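One protein chain is absent from this view; the other protein chains keep their places.
Labels A, B and C are assigned to the chains in the order they are written; within every chain, residues are numbered from 1.
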Amino acid sequence: MDFAHSARSQELQRELTSFLDEAVYPSEAVFHQQEQANRAAGNPFTTPAVVAELKTQARERGLWNLFLPDERFGAGLSVLDYAPLAELSGRSISLAPEAMNCSAPDTGNMELLAMFGTEQQHADWLRPLLAGEIRSCFSMTEPDVASSDATNIATRITPVDGGYRINGRKWWSTGAMRPQCKVAILMGVSDPEADRHARHSMILVPLDSPGVRLHRSTTVFGYDDGAHGGHAEISFTDVEVPATNLLGAQGGGFAMAQARLGPGRIHHCMRVLGVAERALRLMVDRSLDRTAFGGPLARQGVVREWIAESRLAIEQARLLVLKAAWLIDNVGVRSAATEIAAIKVAAPRAASYVLDRAIQAHGGAGVSQDTPLAEMWAGLRTLHLADGPDEVHLRSVARVELARAR
Amino acid sequence: MDFAHSARSQELQRELTSFLDEAVYPSEAVFHQQEQANRAAGNPFTTPAVVAELKTQARERGLWNLFLPDERFGAGLSVLDYAPLAELSGRSISLAPEAMNCSAPDTGNMELLAMFGTEQQHADWLRPLLAGEIRSCFSMTEPDVASSDATNIATRITPVDGGYRINGRKWWSTGAMRPQCKVAILMGVSDPEADRHARHSMILVPLDSPGVRLHRSTTVFGYDDGAHGGHAEISFTDVEVPATNLLGAQGGGFAMAQARLGPGRIHHCMRVLGVAERALRLMVDRSLDRTAFGGPLARQGVVREWIAESRLAIEQARLLVLKAAWLIDNVGVRSAATEIAAIKVAAPRAASYVLDRAIQAHGGAGVSQDTPLAEMWAGLRTLHLADGPDEVHLRSVARVELARAR
Amino acid sequence: MDFAHSARSQELQRELTSFLDEAVYPSEAVFHQQEQANRAAGNPFTTPAVVAELKTQARERGLWNLFLPDERFGAGLSVLDYAPLAELSGRSISLAPEAMNCSAPDTGNMELLAMFGTEQQHADWLRPLLAGEIRSCFSMTEPDVASSDATNIATRITPVDGGYRINGRKWWSTGAMRPQCKVAILMGVSDPEADRHARHSMILVPLDSPGVRLHRSTTVFGYDDGAHGGHAEISFTDVEVPATNLLGAQGGGFAMAQARLGPGRIHHCMRVLGVAERALRLMVDRSLDRTAFGGPLARQGVVREWIAESRLAIEQARLLVLKAAWLIDNVGVRSAATEIAAIKVAAPRAASYVLDRAIQAHGGAGVSQDTPLAEMWAGLRTLHLADGPDEVHLRSVARVELARAR
Partner (left out) sequence: MDFAHSARSQELQRELTSFLDEAVYPSEAVFHQQEQANRAAGNPFTTPAVVAELKTQARERGLWNLFLPDERFGAGLSVLDYAPLAELSGRSISLAPEAMNCSAPDTGNMELLAMFGTEQQHADWLRPLLAGEIRSCFSMTEPDVASSDATNIATRITPVDGGYRINGRKWWSTGAMRPQCKVAILMGVSDPEADRHARHSMILVPLDSPGVRLHRSTTVFGYDDGAHGGHAEISFTDVEVPATNLLGAQGGGFAMAQARLGPGRIHHCMRVLGVAERALRLMVDRSLDRTAFGGPLARQGVVREWIAESRLAIEQARLLVLKAAWLIDNVGVRSAATEIAAIKVAAPRAASYVLDRAIQAHGGAGVSQDTPLAEMWAGLRTLHLADGPDEVHLRSVARVELARAR
């Protein structure tokens, strides 16, 4: 188990660090000003203009589509080589991943298209996505059922003459509220009589199809995530798409969802470590700068313990992420299932701890817009739920442990 | 130590329960619609109209100014008798406390005015506040220093001919962004050469005074709390007020702050228990209604444990709140200092646990606007910081414990 | 809910405090010396002689059988009045409860005999137990099945001519290894075909009956608890006892077990608070006395936090114990079932936290025989298992919560 990164990855890490220092961090304030200006102008779901500039720069620096292991379309990095890059991008979680065309949910969608798409689908959707010209959403979760159990999905994809008819309601379709978002990869039941895991299909639904309606954006602890296109609740009423829009095989939806979520989860976990490092740095700086009761916060034993515990939590989570990455590279996603389940719990947990203590060390500034901490925390909180709640992943880990003993 | 509530308190509890069932809960959806409409109309800091209607009803039902133990002005209830009423109001934390004229920061301000105000101050400010005609803010915390240590306060209240001149910057002046807010009780340094705890004074500053400027509202996670007037950052530049605006004695600010925060903290803790009960009820209902993996969530051992641990946490915190209340009534705020410090940590902690697990049980709905959970959680998170961070209160508890042993 | 203690309880608290200060604490070292001498002499299961002396003194001081609410036999105190006395006795957990004839398992056995015993049983067993002349054990748990589920009990009590024949194996029969222990109250299956909760009976088995064999004593983290008679594993092979040895009604075992465990659990919880207070005091003293890194431990913020958190934990657990006691007194054991389940988890948890931190503050001394901390901790650890593991009690609490909502 060798966690050494290739020379290319190291070179990209250096480049990305420069990009962050020279372009991204300085743009954070601009981003928030533009965001507020857009909102004030009645356009909450508009991406601040600075993002486009950063995308150009990232592309020029070769920091583009690094997530995609498929060399035909992307950087062709191993998962292990991508890990530190994703982590670095997490240090400016609102800007860097999107600037590098490496942000969810498009990354997962591009992976699906690369793996299962037809040439036509590549031309129509994957290429524009890879070029950063359009964006996409992933419509899986539904408001009326417990999404932790995927077999609960109720949306219907009914085969009709020459295509499919879609009826159902989805929410948490992240990114769909912005105009650049052109297509949804939707998961629904196509074969209700088939085996439990062969009932679902995935299908490409252009968002301008008749019958598609965006109702609203759900918020995350008060944040609408408008700059990234929000989280849309969408109804699909008798939406018809041609048969060529089917992604992969009919009935293959469940397997593709698993395939998509594996890398997606680990990408989340990598970025989350960057979020945690950013927060730890803010906590450390604050504790050196702020004075209370006759000395800097950093002199207080309790604050020092927060700092040390944060380091322990991050270190351990990172190593587990690297192990999972190494396993994916060397034995495959399927064989790394337990480790992926484990880090899906461990990494957000570690980061949530760091964030919470960093907020506490910042007092009122920690919960407000004056630091990125509160918004980063809110994003993290959803990771204990998104792509399966912690409890479902823990259950998977236990199942493996019990099976091994039987 | 008798935690029995008087017949009058019990009667008020029944009345309040009816009020919640008949008027408040049904108004919650209305409140949020009006809130969104106000925001859409460019008036984020406008209180939804339904609040005024509820205030009228609460007053008619005798559920008005219950917090004020001073019989000249308020209900004259003991702290113990008020506890279950405050808790009940916490079940609809956005509406009920304000509807009953029992919401922070006005409650603390009214207590200060009742205790330390002159007759003129009573006539000018206390009476309109008691009538619910105007609102007030409390300007203590400052953006540039650690507020956990009150001796850090830097705003100056300089005696000048016939009055005082005020210079400084305050933030987290909750409620100040709405037009009804007419006056700030401001704490600042009046006697910089005096003993550490005799340096500060409190003074009444009308918000329309020249030199007062509201800069912005700080957010709590993504919430601006606009319907309750937000959390203002205010600069005071050469603001002059007459000497009659001084509240209590010059140099008495620190003592008055302690006096104000004692009951304020316990009121927060009482309401917080209501927040927790509401969340527990939502979690229980959800776990009975939602189905995953072949049965309701309530059949899962892990969810049952959350429910049980929530009950344990709430029960224990409530008893400690009642003990602190009883002590305030029977031996005075000063003698209850340890217990007040203890519940200031214990009650928000208990409630935060319940809220977090309730959110987890709700999945995506838990973090969104579809349940009150996320917003309640955000409010709770600030209570681990407001009026002194947890660590400062724990330090106080330890100090007493160590002193007793010495 | 009035937690005030009667004048009599307060008088007894004063007397008990004197007894502890004057007689019990000074005897602790003697107790341990005698214990070691007994062990060195090959008599590990001999009670140190000092205990008998303390029993005489306790009796003279009127501190005898205080646990028994039945006025015919004991002090006739309410549960609430007994609570602070049991807590005080917990401060010297190895000596005081037994000195006062208020130690488990005899207390529970005496309650059972008082409630369900015949006059003959009172004369034969209850009177000598009340007089402290003999001791008894409770034989319920079995080594081969999960005792958390009482329906697992396998020992058979078969009706035969003129009596009952008993076959089975029990363990954790606390106290049975010492010669003074004369009788077991044994629970077994008498009516295997009856309803689940009507299958069991309780029966009095003299330990000198043919077929009774004491195999060994199980240890608790290395402690054999020899001075209190250890924890015996006992086999019962074709043991025959007369029908008059049946306690209560045939088939009534389950109900009697519930009746016995209710008060037993709360007594444990009361004593546990005394254990925690003792540990907190030791931690505070240590932190004032020990010097490291240039000052007393008490100056370290982390140690102060342990002290404060300990106070919070104890205070909240005590109030919950008092509430449960009050409920038992005023509405009955059955109606207090949830609160009893809750404190059975909460009180040992609070005490375990305090103990663990006190051990940490003591370094090597904390885990050794030089402080009572390690042995107290070990005793506490079993309370998370004995009379039902924490998880079973939490499940009960959740069940009530869910039932209320349905």
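Operating definition for what follows: a contact is a pair of C-beta atoms (placed from the backbone, for glycine too) under 8 Å apart; a residue touches a chain by one contact, two chains touch by 3 or more.
Bear in mind that the values here come from a model prediction, so they are computed numbers and not experimental data.
K.L.:
Which displayed chains make contact with the chain that has been left out?
P.N.:
Over the full assembly, the chain not pictured touches A, B, C.
K.L.:
For the chain that's not shown, point to the residue among C:D124, C:D224, C:E315 or C:E339 touching it.
P.N.:
C:D224
K.L.:
For the chain not shown, which residue from A:S6, A:Q316 or A:S335 touches it across the whole complex?
P.N.:
The missing chain is touched by A:Q316.
K.L.:
Per the definition of touch given earlier, which of C:L63, C:C137, C:I166 or C:L297 contacts the omitted chain?
P.N.:
In the complete complex, the chain left out is touched by residue C:L297.
K.L.:
Which of these touches the unseen chain: C:V30, C:I134, C:A378 or C:A405?
P.N.:
Residue touching the chain left out of view: C:A378.
K.L.:
Using the touch rule from the top, list residues of chain A that touch the missing partner.
P.N.:
Against the missing chain, chain A presents residues 1-4, 280-281, 284-285, 287-288, 298, 301, 304-305, 307-309, 311-312, 315-317, 319-320, 322-323, 338-339, 342, 345-346, 391, 394-399, 401-402, 405-406.
K.L.:
For chain C, enumerate the residues touching the unshown chain of the complex.
P.N.:
Touching the missing chain: residues 141, 143, 145-149, 152, 171-172, 218-224, 231, 290-293, 297, 300, 302, 359-360, 363-370, 374-375, 377-378, 381-382, 384-386, 389-391.
K.L.:
Taking the full complex into account, what residues of chain B touch the chain not shown?
P.N.:
Residues 300-303, 305 of chain B touch the chain that is not shown.
Convention: only the chains that are shown with their structure count from here on.
K.L.:
How would you label the chain A and chain C contact, same or different, if same means the shared numbers make up over half of all numbers there?
P.N.:
same
K.L.:
Take the average of all CA coordinates in chain A, do the same for chain B, and state the distance between these two points in whole angstrom.
P.N.:
Their C-alpha centroids are separated by 37 Å.
K.L.:
Using mean CA coordinates as chain centres, what's the chain A-chain C distance in Å?
P.N.:
The computed centroid separation for chain A versus chain C comes out at 53 Å.
K.L.:
Quick one: which residues in chain C touch 2 or more of the other chains?
P.N.:
Residues 301, 305 of chain C touch two or more partner chains.
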